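All protein chains but one are shown at their positions in the complex.
Let's look at chain A:
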Amino acid sequence: MWALFLRDLRLSMRVGGGALTGIIFFLAVIATIPFGVGPDLNLLARIGPAILWIGALLASLLALDRLFQADREDGSLDLLVLEADRHMLALTVLVKCLAHWTGAVLPLVIASPLLGLFMNMEPLAIGATALTLLAGTPAITFVGAAGAAVAVALPRGGLLISILVLPLTIPALIFGVSASYGATGDPAPFLQPFLILVALTLFLAVIGPLGAALALRRSGD
């Protein structure tokens, strides 16, 4: 299993891995917002956490379609499914998700404080947003894995994955953003939405890979 994690991580680092695509997209979204919204610094600081979350959400959806499709195209997916007696398929999917998150989404989380500066956010808000992204983005990857597995047999499945997955990621977005606001605005709580966000991630870490494994088993042809 560790071998699978290392292989996928290595692949995402190498040429064509797509780790960079996500960051560039994230950067593009955040960098254009101030031009569109206008130079109102207070407004930018106020919508900053929400924009960072939306940017990270869209950027992490972008790379999802390669999660299983790359393995399917070169025949590795068949072998991963065949090994199901030795390594439970849902566990294989979970490890692939973790490697995908580390390779493609963690860089977004690391870049988010820098991009927060573009939005004129306070240090506390930047820290809170980065923390909620760290806790919440795995949920997007896990639920995305189920979508990617359903669409794996389709040649241009990327769009379908986004449509399938986007509604399911909304809870993570809502609680992530409200926790980020809770850290700065006094009456709003931070801990409660943050804990719900963590619970969402843990819940989807189980449901997502199980659903994906079920879909992958049916996808063989």
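Note that a contact is a pair of C-beta atoms (placed from the backbone, for glycine too) under 8 Å apart; a residue touches a chain by one contact, two chains touch by 3 or more; residues count from 1.
One rule holds in what follows: contacts and distances are computed from a predicted model.
A.B. asks: One chain of this complex is not shown here; going by its UniProt record, which of these names is it: "Sigma-70 family RNA polymerase sigma factor", "Methylated-DNA--[protein]-cysteine S-methyltransferase", "Heme exporter protein A" or "ABC transporter ATP-binding protein"?
C.D. replies: The chain we cannot see is recorded in UniProt as "Heme exporter protein A".
A.B. asks: Touch as defined at the start, partner being the missing chain; which of A:29, A:50 or A:81 qualifies?
C.D. replies: Candidates A:29, A:50 or A:81; residue touching the omitted chain: A:81.
A.B. asks: Write the list of chain A residues that the hidden chain touches.
C.D. replies: Residues 1-4, 6-7, 10-11, 14-17, 73-76, 78-79, 81-87, 220-221 of chain A touch the chain absent from view.
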